[in-house]
Structures are given as C-alpha cells and as structure tokens.
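With one protein chain withheld, the remaining protein chains of the complex are depicted in position.
For chain A:
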Amino acid sequence: MTWTQFSLGALVLLPMLGAAVAMLLPHRGRRVLGVGTAVVIAALTVPVLVTVTAGELTELVLGGFDAPLGIHLRGDGLAAVFLGATSLVGLILTSYAAVLPKSTGTYLSSTAWVPGHPGFWPLWLGCWSGLNAVYLSGDLFNLYVALELVGLTAVALVALGGRSSWEPALRYLFIAVLGSLMFLAGVGLLASVTGTLDLQQTRQALEELDDPTLSLLALTLMTMGLGMKIALLPMHRWLVPAHSSAPGVVSPILSGLVIKAALVVLLRCWLWAVPVLPGAEWLTWLLGGLGAAAVVIGSVLALRQDRLKPLVAYSTVAQIGYWFLAFPLLLPGENDDAALASGAYSAVIALALGHALAKAGLFTAAGFLKDRCGTDEIEALRGAGAHHPTLILAMGLCAVGLLGLPISLGFTGKWQLATAAVAAEHWWLILVLGAGTLLSAAYLLRGIAPLLMQAEVDDDAPAANPVTIRERVGEFAVLALGVATLATGLLGVWLSDLLEVGSWW
C-alpha cells in the first residue's frame, strides 16, 4: 500500500473516527480534537494532490473485495481538486469554530440558551467524512451512502442554531430524504439493468444496451433528486431559510461544501456512469435553461433582501445556476469536439471551487457580524466596517470571486464557459453570464456598501463592546479565505491539468 492509497482510506475513516472520539470528550477537548483532525486531513490531502499532479490515478479497494461487491475508492482529478478545496476550507472553518465557539450554535441548558453547541464537533467531523467519501467513491451505492451521511449531518448542523432554526431544518430534512430516495430509485433502476454498481462497469454495460429509455429514466430520476439537494431553481426554496438560520460557522459549511457534494455526484452520474444517451439532449437544455433562470431570478431575489444572511443565501441560488448553464455544452454531440466538452467541464469545476472558497468566506463574515451585532439587518449594520477593516477587506476579496472578476477561480470558470460558448455559438450563454455578473455586482454592493458608511453614532457602541483577540483571529480566518479566493485564481491551468487524470473521456 502506497502513501497515497493510505491517504485515500484515511481521508474517509479518520474524520469518522474523530467524530466518534469527540462524542466522549468535553467541549474544550472536542475543539482541540477538531483542529487536530483538520490539520491531519489537510496533510493527508497533499500526497493525493501530488500523485494526481504527476498524472497518476490512485485506487484503493477496502478489505480486498473487488468491484462490484467491495468498497472501491478512486483518487482521480475530480476527487483530488475537491479534496484539496474541502481540506483548505475545512481547516480554516474548523479553526474559526474552535476560536469562536459561539458560532457553532446555541443549546438549552437547564435554565437558559447558552451559546456554543458541543454537538457541532461530532456532526461536522462526520459530515467531513461523508464529503471525502463522496469525492472518492467509485460506485453508485457508496455515493448514495456517503451523500446520505452528508445530508443527515447537515440537517442536524442546521438545527444547532436554536429554536428558530428547527423549522428550516425539518424542511431541509424532508427535501434531503426525498432527494435521496429519488436518487436511490435511479440507482436501483440502473442496477437492475446492468447488474453492477461500479461506475465504470455501469458505463460499459449501458453502452452495450440497445434501448436507452430505461437509462434515460434513471438519469432523469437521479438528476431530479440531486437537483433538489443542490437547490437548483425551482427546487431552491428550502435553501434560503436553512442556510440563513444556521449557526455562523455552519452556513459556510453548507453553502461552501455540502451542496458541492451533490454536484460531484451529479457529475459522476452524467459523465462517468452513463454514456451519452440519444434522448438526453432535451434534459441538458432543460438544465441549462433552469440554470439561466436561477442566475437571473436568484440574483434579483438577492437584491431584494434586507438581511445579510438571506442575501448571501440567495446569492448561492444564483451561483448554482452557473454550474448548470454549462450542461448543454458538457456532452460531446455528433459535431462538437471533445475539447469543448472538457472545457465546459473544467469551467463548472472552477466555478464550483471558486464558489466554495468565496462563499464560505462571505457567509462566515456575515455570521461573524450577526454574532457580534446581534442582527444581520443591513440597515442596522451601517458603519460596522469602521471597527472591522480586516473583515470588510476579506468580504471584498470574496466578492471579487463571486463576481467572477480577475484574479479568481470564478473568473477562470467564467472565461472557460464563455470561450466554450463562443466556440459552440451559444450566444445566449454570454448574455446570461454578462447579466449575472452585473446583477451580482448589484446585490453584493447592496450587502457590503452600507458597512463602509460612517456610523451615525460613533462613540458608545465600540467602547461598550471592544473587539476581543479571539474575534481578531476569527477575522483573519475570513481574510485567509478571501486571500485564497484570489490566490487560487492563478491555479486555473494546473486545475484543468489535474482534471485530465482519470477523466471520463
């Protein structure tokens, strides 16, 4: 077993072990354990990235049972880039939560609501284990199990936010379960035809199949189920209350990482498990159309919010649209060349990763302000920037990434999408990209500009409530996300090289 293979296994099992141990520890011990686990996970990601950069695919068969029966982990390009982003974001957010425990929710002690929920730690580490398993899974059933783990821990994380978050959490639970069921039904259909759950074997079996109707039905079911979990418009209604009422550090986990898990599964289904189906054309156009609608409607709804966290949540709805815009370009048709499809694929990944960093940063900042000022109403936060220049700078950097301005992965992704659109002569896509950029500028300005205003009362508030050292450290965690948003913008070429490894073409 090589180091890289060991890392693949450990990336899934270590956070799980951490979650189990955390349950036995007191709150302080959980925080120390959480940060320690995060550091080790980040270190374990390095060998995977190095191996994939060298152009090699790593596989690990747990327990020696081969496909189609065993658990089969595959460290390919897609897995590696998402592992890398998750480790980075996860490490920063874990440190933030450890430094500022009140961002992890509130719990009801015998008499009152107490800030800081110790239940966050096992749940988050369990969620992380599920995320890594989603990225690395090589077969459909494991994808389902891992996605279920992510979904259920995410619901529980939302519920940590106290009474006001229970209703959104319940709603999220319904959607998560319904989405999983539809996905499972699709998986079952495929397995009944192919007799296997392994991604590659499924594809081979389907290619030999004459009648595409059943696989098309399965693909549609899986897509709908995953669409719910990703919150593609018009299935987005659950996302906004869930993400905005979640505790300060949970919202960035949900927006930055959890919905990406469903995206990865969707890409695995469309590009790895199922070959190009003759009837799937309309489905890609439907997804593209919904994506365009999400970009426009999500942005307009974001523009109409009076509170910061719902604004950021609606911005997620809009950004999700970009990933689906690329679907009509994603499948190589008869006359389109493969370079186009790979460009569109790499664009989706760049956009999703850029979003993971930037949105995690922006949501953390919004949660920080809410925890500190007691409210996230934009009017009430006027002039808050005066006492938190670092935070405002960080928010600005994240906004660059969300806007898709250079230098950020958001820009790289938009660039690749736009060039693919020009090559395929899909001009409407350019229009949507342009409109989306301008609208997102409008809502981000609406959210951030009032913070720059000079506060009307300058003297009393800060004196009563000085910024603590811990809060300063928290601000720098957000700044780290902001800087990462820009710095990763220079990695676009490396990213698209990584994605070549173990790709479906």
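Criterion: a contact is a pair of C-beta atoms (placed from the backbone, for glycine too) under 8 Å apart; a residue touches a chain by one contact, two chains touch by 3 or more; residues count from 1.
Simple rule for what comes next: contacts and distances are computed from a predicted model.
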Practice problem: If you had to name the missing chain as UniProt does, which of "Monovalent cation/H+ antiporter subunit D family protein", "Cytochrome c-type biogenesis protein CcmE", "Sulphur transport domain-containing protein" or "ABC transporter permease subunit" would it be? | Solution: "Monovalent cation/H+ antiporter subunit D family protein"
Quiz item: For the full complex, which residue in A:418, A:467 or A:487 touches the chain that was left out?
Solution: A:418
Practice problem: Check each of A:36, A:55, A:195 or A:434 against the chain that is not shown and name the one that touches it. | Solution: A:434
Self-check item: Of A:253, A:312 or A:400, the residue in touch with the unshown chain
Solution: A:400
Exercise. Name every residue on chain A in touch with the hidden partner chain.
Key: 337, 339-340, 342-343, 346, 383, 386, 389-390, 393, 396, 400, 405-407, 412, 415-416, 418-420, 422-423, 430, 434, 437-438, 441-442, 445, 449, 452-454, 490, 492-493, 495-497
